[in-house]
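What you see is the complex with one protein chain gone and the rest in place.
The chains carry the letters A and B, assigned in the order they are written, with residues numbered from 1 in each.
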Amino acid sequence: MNIVVCIKQVPDTTEVKINPQTGTLIREGVPSIMNPDDKGGLEFALQLKDKFGAHVTVITMGLPQAEAILREALAMGVDRAILLTDRKLGGADTLATSSAIAGALRTMDFDLVITGRQAIDGDTAQVGPQIAEHLDLPQVSYMEDLQYNESTKTFTIRKQTEEGYQILEVQAPCVVTALASAVSPRYMRVNGIVTAYDKEVEVWGADRIQVPEERIGKAGSPTSVYKAFPKQLKPAGETHEVTPEEAVELIVNKLKEKHII
Amino acid sequence: MDFSFTKQDELFLQMIREFAEKEVKPLAAEVDEEERFPMETVKKMAKIGLMGIPVPTQYGGAGGTNIMYGMAVEELSRVCATTGVILSAHTSLCCAPILESGTEEQKQKYLPKLASGEWIGAFGLTEPNAGTDAAGQQTVAVLDGDHWVLNGSKIFITNGSYADVFIVIAMTDKSLGTKGISAFIVEKGFPGFSIGKKEKKMGIRGSATTELIFEDCIVPKENLLGQIGKGFGLAMKTLDGGRIGIAAQALGIAQGAMDETVKYTKERKQFGRSISQFQNTQFQMADLETKVQAARLLVRRAHYNKDHGIPYSAEAAMAKLFAAETAMEVTTKAVQFHGGYGYTREYPVERMMRDAKITEIYEGTSEVQRMVIAGKLFK
Partner (left out) sequence: MNLTDYKDVYVFAEQREGKIQNVALELLGKARELADANQEKVVAMLLGKHVRENAQELIAAGADEVLVVDHDLLAEYLTEPYTQAITQIIKERKPSIMLIGATTIGRDLGPRVSARNVTGLTADATKLEISDDEAHEFRMTRPAFGGNLMATILCKDHRPQMSTVRPGVMQKLPADPDRKGTVVDFKVDFDEKKISRVKIVKTVKEEKTVADISQAKVLVSGGRGVGSKEGFAKLETLAKELGGEVASSRAMVDAGVMEQSRQVGQTGKTVRPSLYLACGISGAIQHLAGMEESDLIIAINKDKFAPIFSVADLGIVGDLHKIVPLLTERLKSLQK
């Protein structure tokens, strides 16, 4: 079985702070990490490797420094790592991103593609399903467990829903998007770390994926950012440092004023 | 001169920090309170390859460096000094002497199981009457046909009741003094070997510190480690390496106390502002930070020397001396900065202060380290 896991390097948004004076983001010193849902997906792939001896490839599209998460994936135990990087791929929205990654996947042999459900810097949850569409493959999103049935070449997938879950049976090859909360990703192995830099990270440019230029990068992006701005929080109300009894009075009066009681 | 990490070191640090934070820290208070050996953590460490970091891959190890091993002990000790010393004793005091002095058969037999964490290692040198004066060994080993017969006891043995393999130092010829001392590999199940009482300690309370008792203990002849009469040198060399591990542990404890104190002094407000804004806090903390950084450089250099085959005996002694005293100073002041809260078990600095003290004592007291350093200075 061949599995390709699509991963993304993201800023650790939980570490982002706001400058209280200017209200702007402080991006300096924010560590870059492997996107959590992608890491969950990678763990599912490695479990299939443990069980069925699957060959696991990771691919990321990004800046050259995204190599770091590929090395991390190698240290976790993947067999092959690909960095898709090219200026022509820059400025891509989700559709152009998915076109480029699908282009790379088209040149590969696989039974299963795993992506994270969504990336913490964008939270769109779009790239996985869009890759599936470009490749004309079935998709299952919000995957929280999967089993491979060797005899039927199908996957039995547990998909999270608002009310509970759904069990789906899907023909290989297919695309699934994984939930970080469904699994504990393994730590990098010490020996994996020691040898991570002896292994090759394949660097692919846009010429390698044979996707028309009007489908990738900025040109291939139907959406554009009109403006970005720090979140405007509404002005703060009054804050009182009072005894519990006085606090209750203040709250009750406020509730009466706003007709809550 | 290059003080930068290799890319592998950076990756390793990322991993071990996450591991310490997620798997070790949440258990630290409980392990201390209940004096419980964190076996579940050891199993997790084994899975990742932490139990055999500097052991070559041909013996089932991770093939890493001693720098990495030192980083592991530091980062584990930063959140839980008990976990740090379990790894340190296992690696420095059991894996290392087998790797450095063992026969090929011994390495093949013991290292894969130790490096994979299937077996835990320990080291027995100290006796009731042979502490700093390690040459006063009273445990004796007598050759009887195809085996050695050991009699005597060891005390204060880290990992004692949980270890599967012990490096044991014993007298094979009393008349020769230190030249009559030899080393043995003893397995937990050997006849005549038993574990004695468990110590109740001030700190590192989760590590199992016990007596080892040898009553006509039968040790196969081939389990002699190194040559007959070379045991004292082997023990001293083992302790040279072990000291860097303990230095890393002390460094980790100091760093952990720094982390807690920085956080606390920023949050805690007195007289209308954070106590971190007072110059007294700032100046004291600046001094402590400088010492912690200096200790780290000493620890790293000692491990660097070990990795590169450069003598490190004095460097190890300096690293341990300085890191241990820094750990004691930092944790004592950390408790002071925390005020009344620091004296309670609600905050981890209380535990850290208790944990720090042992680093000035075991694997050579600070006085022994000064002897080693002075010995080199005035040779």
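The rule we apply is simple: a residue touches a chain if its C-beta (ideal position, glycine included) is under 8 Å from a C-beta of that chain, and two chains touch if they have at least 3 such contacts.
Keep in mind that this is a model prediction, so the values were computed, not measured.
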Missing chain -> touching shown chains A
Using the definition of touch stated at the top, determine which of A:T60, A:T85 or A:Q126 touches the missing chain.
A:Q126
Of the listed residues A:L146, A:C174, A:I193 or A:V211, which contacts the missing chain in the full complex?
A:C174
Which parts of subunit A face the unshown chain closely enough to count as touching?
11, 13-14, 16, 18, 25, 93-95, 98, 120-130, 132-134, 136, 138-142, 156, 159-171, 174, 221-234, 236-245, 247-248, 250-252, 254-255, 258, 260-261
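Convention: only the chains that are shown with their structure count from here on.
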Distance between the CA centroids of subunit A and subunit B (whole Å) is 40
Could you please specify the touching residues of subunit A with respect to subunit B in the complex?
71-72, 75, 186-197
Enumerate the contact residues on subunit B facing subunit A in the complex.
7-8, 11-12, 14-15, 18-19, 48-50, 52-53, 57, 61-64, 68
